[in-house]
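One protein chain omitted, others in place.
The block that comes next holds chain A.
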Amino acid sequence: MTVDKEMLAQFLLRMGDNTLVLGHRVSEWCGHAPILEEDIALANTALDLIGQTQLWLGHAADVMGEGKSADDLAFLRDVWDFRNVLLLELPNGDFGQTLMRQFLFDAFQSILLPRLMKSTDAEVAAIAAKASKEAAYHVERSADTVVGLGDGTEESHARMQAALEYLWPYVGEMFASDEVDAAMAAAGIAPDPATLRDEYDALVGKVLAEATLSIPSDGFAHKGGRSGKMHTEHLGHMLTQMQWLQRAYPGNTW
């Protein structure tokens, strides 16, 4: 079955923009983490995410067929063209909030990527095979840290509970499927994310219970990032940092 190219490009932008925006956010910790081991771990996580971005956006650029590169897509698009979920563009907050967000996303990737390894699109399957190995040790580490801090001191517990309450309303967007997801599912390229929710809730519920944290009962979900309808004000600020060199000196290379 053939798939609409624009739809496929949208799907690939969603995958690549998620890893790009989170990769950039995590890289903001470089040189600032509480201890050296955590600094190195965060920088390495960011590297993995940026590496995955090169693959996803590289494939997106090929599908678009306009002669663009992954770099063009990363550095020359503006806020309204980004397709990441809102969760990932939020400012880092403290170390606990950064690791809570990392866990909420890693858990999603660790369920989605193994499914994508069976994609009918060979390049999607190859990228997913590569990325799922990395997601597996990312989620191992972020889950461990969430448990360590949640079930830690009175202060670390309070901060992790606050982080969860702040971030939880952004979780639902990862599963809010639309016509792009329907087209991907019909073509066997990717599962409808809504079908992954039960498995996600089971995994996240188990880890957060171990962390002695309570999941907010309100089911409200902020949306708009992955559809491109609206982003938070934070993404524009982030892009001025991330893109300034190409904006100030167009076409400059190392």
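As a convention for this text, a residue touches a chain if its C-beta (ideal position, glycine included) is under 8 Å from a C-beta of that chain, and two chains touch if they have at least 3 such contacts; residues count from 1.
Here, contacts and distances are computed from a predicted model.
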Listed names "Peptide ABC transporter permease", "Acetolactate synthase small subunit", "Spore maturation protein CgeB" or "Ring-1,2-phenylacetyl-CoA epoxidase subunit PaaD", matching UniProt entry of the absent chain: "Ring-1,2-phenylacetyl-CoA epoxidase subunit PaaD"
Identified contact with the non-displayed chain, of A:Leu55, A:Val85, A:Val147 or A:Leu203: A:Leu55
Of A:Phe75, A:Tyr137 or A:Tyr166, the one touching the omitted chain in the full complex: A:Tyr137
Residue in contact with the excluded chain [from A:Leu76, A:Ala125 or A:Ala176]: A:Ala125
Which of A:Asn44, A:Ser69 or A:Ser227 contacts the chain that the document leaves out: A:Asn44
Residue ranges of chain A at the interface with the undisplayed chain: 37-38, 40-41, 44-52, 54-55, 122-123, 125-127, 129-131, 133-134, 137, 140-141
